[in-house]
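Right, I'll just put the structure down here and ask away after.
Note that one protein chain is taken out, while the other chains of the complex remain in position.
Going in written order, the chains are labelled A and B, and every chain counts its residues from 1.
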Amino acid sequence: MNPRALPAGLVLGLLAILVVAPLAGLLSLGGLQLNDPRELQFWHSAYIQRVLVFSLWQALLSTICSVLPAILVARSLALQPVFPLRALLLRLFALPLVVPSVVAVMAMVSVYGAGGWIPLGRSLYGINGILLAHVFFNLPLAVRLLLPYWQAIPRHHWQLAAQLGMNAGQRWRLLEWPALREGLPGVLLLVFMLCLVSFAVVLTLGGGPRSTTLEVAIYQSLRFDFNPSRAVALALLQLALCVVVATLTQRLQRLPEVEIGLDPAPVGIRPVFSTFNLVLIALAAIYVGMPLLSMLIDALSGPWFEVLTETRLWQSIANTLIIGLSAALLSVAAGWFLLRYSASLAFEGRGLAARWIELAGSVVYVVPPLVIGTGMFVLLSSWADVFGWVYPIVIAVNALMGLPFVIRCLGPPMRQNHARYERLCRSLALAGWNRFRYLEWPLLRRPLGLAAGLVAALAMGDLGVIALFGTPESATLSLLIYQQLGAYLVSEATVTALMLLGVCLAAFWLLERGIGGGDRA
Amino acid sequence: MLEVRQLEFAYTADEPRMHFELAVAEGEVLSLIGPSGSGKSTLLNLIAGFLEQQGGSILLDGIAIDALPVEARPVSIVFQQYNLFPHLDVHTNVALGIDPALHHSAAQAKAVDGALDRLGLAGLERRKPGELSGGQQQRVALARVLVRRRKILLLDEAFAALGPAQRAEMIGLVRQLVEEQRMAALLVSHQPRDALIASARTAFVSDGRIVTLQDTRRLLDETQLVEVREYLGSI
Partner (left out) sequence: MNLKPRRMTAALTALLLSFAAPAAQPTLTVYTYDSFTSDWGPGPKVKQAFEARCDCELELVGLEDGVSILNRIRLEGENTRADLLLGIDTNLTAEARATGLFEAHGITFDNSTLPRPWRDELFLPYDYGYFAFVYNRERLDEPPMSLHQLVDDNNGPTLLIQDPRTSTPGLGLLLWVRKVYGDRAGEAWAKLAPRIVTVSKGWSEAYGLFLKGEADMVLSYTTSPAYHMIAENDSRFAAARFEEGHYQQIEVAGMLAGSGQKRLARDFLRFMVSEEFQQIIPTTNWMFPAALANSKLPAEFSQLVDPSPSLLFDDEEVMKRRGAWIDEWLEVMSR
């Protein structure tokens, strides 16, 4: 048996435990209730159909509006020579992930609301608002995930393209698009999932109950209605939706037919400053920067001295960092073992199995943390003191949520690496720790660093999981923000939000430097 | 004929400048040999236009070409790898040499077929590069050179991955093409033996300059220059 199958199997097993077991636990509370007439009426009602359609539609639309421009922006960044602050811009692009949704809503309103810089007035509350917010969250993420694909194009291909006199369109068709096809479906799926489960943003900026998504229905059925089996059924429905979308996007995908170079040099031809590219990059920077800037401005005019001198703040910062970094490391490790196995499967020609493994790791993202957390209570409360397990559970669930990001960042380079060096390693009997140390670590550091940074950002901004457990001592920054907002302390909350951004930026820098080893992006 | 006059280049301001000066006649294949990092590939990149020189000029038949953009230079280049696009078939890879938009007149399409034929690739038009051997892939690259009909041919260790017999065959093929088409060619190689097969004259490049340019056999067998002898070792 493939020696890599075992650790991968362990990871998959853990995934199953973290997801399937809580679902089963919830089901055990109420049974499946397929015969209950009220349940049947719910599932046949126009309401649930409308919710389903809307959830799908807003997620699809948001995905297209985020990823299509992201392709253009990533291309511009790849083709432009290195300009000052480029590294900072890329790091800035990781920030929207960390912003808690309630803060993001306020930032959107600061920029686009009635009193904002680009006042849209009431037309903000509807699909416009949803798109604006989703593009803010996902465009920068997609740019960072897509950028490496340009860097994978061999330098000689660029040189050939120049010599053969290809224009931009031909270059796109013959060089860039084929290279992009490997990773695009994964990015599309990830952004789709993020938009599908985006709850508070869609509800608040969507303008009202017309903008109800499946997440809202799950939330309602689990909390107010206390109908766990319906919640499970809805969660499974959401899961099924993602699997369908995943299989559809897979059709776009083309795994590389010949080994693609891991040449780090961006482009071999003489790079030229193109106005079009620069304008595009500037527009993206402004679009992403405006809400962040509004947060900064709000915070600066807030009571930052008082907030900074609260001991509670520093404790929260410590908690946030611990959770974020632990979740990042755990997630990256789990993803590593999964992907090593799927890479070897792909190399042996079992591409379908490889894809299913990666899909399993990714799709669990859409099972709501509320469902997982509640299910865990059901399972654990009878034999363990759940409150003692707060940290491990929060870290584990956040690591789970981060897995799709790891798979996106690490999957393709790992596959290429494997294809390139597997035979050499076998002939040299280079395996295990030595192989990691001399081969995989130096070549895969950069995507590893990016993956770790993204998961950390996600975990640090997370509210859904930690809020379930709420003991006062385990306050993280996002929980603190929420508490402040609930206590009328809006200006304090903006300062705390800025601290969260700062901590995230610092963690990202740390992980990219420490693991990723440097600024070249 | 290709002339490189007082060509100067350095990658960064701190490094000492490289300096190149040579001339290649029509129908001639000039070999460049020398240790790694000596600047052989850099010279080819300068002639192709991938790098911009800091001084001197490059002339073809007396006309300066160094101000021209890459696509306008009368140059064809063959690399050691990545010459072909893996997702396109052989025919398309060659046809790209005529027009990157792949719009062809009937005459041009025939030229592609003719080139493939000439290089012994008839019947492989619809194959993908991944299905060909290393030697066949380099032939496809040469077929593309043929249809492009440019005056200057640059070969950057193009045959390094092939076995000795195949290499000799390919170099022979290159010589034929160069003579027929009256091209001026530069061949960079790590194998001094290649220079013997390919060229009457060979240049030894070291440390960013051409140390000597002379008759190939005399260079390889009889030179007294220390650098060259150290490079050649014992042949």
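Quick note on the criterion: contacts are C-beta pairs under 8 Å (C-beta built on N, C-alpha and C of every residue); 3 or more make two chains touch, one makes a residue touch a chain.
Just so we're clear, the structure is a prediction, and the values are computed from it rather than from any experiment.
Within the full complex, the chain left out of the display contacts the shown chains A.
The omitted chain makes contact with just one of the residues A:98, A:372, A:485 or A:511: A:485. Here one chain is not drawn; of A:69, A:186, A:207 or A:402, the residue touching it is A:207.
Within the whole complex, the absent chain has one touching residue among A:109, A:354 or A:371, and that is A:109. Interface residues of subunit A facing the missing partner chain: 29, 47, 50, 102, 105-106, 109-110, 113-115, 122, 125, 199-200, 203-210, 212, 216, 219-220, 222-226, 310, 312, 374, 377-378, 381-382, 385, 387, 467-468, 470-472, 479, 482-490.
Rule of thumb we're sticking to: only the chains that are shown with their structure count from here on.
Averaging Cα coordinates per chain places subunit A and subunit B 47 Å apart.
Interface residues of subunit A, counted against subunit B in their complex, comprise 154-157, 159-167, 170, 174-175, 178, 254, 256-258, 261, 268-270.
By the touch rule above, subunit B contacts subunit A in their complex via residues 48-52, 70-73, 75-77, 79, 81-83, 85-88, 96-97, 100-101, 128-130.
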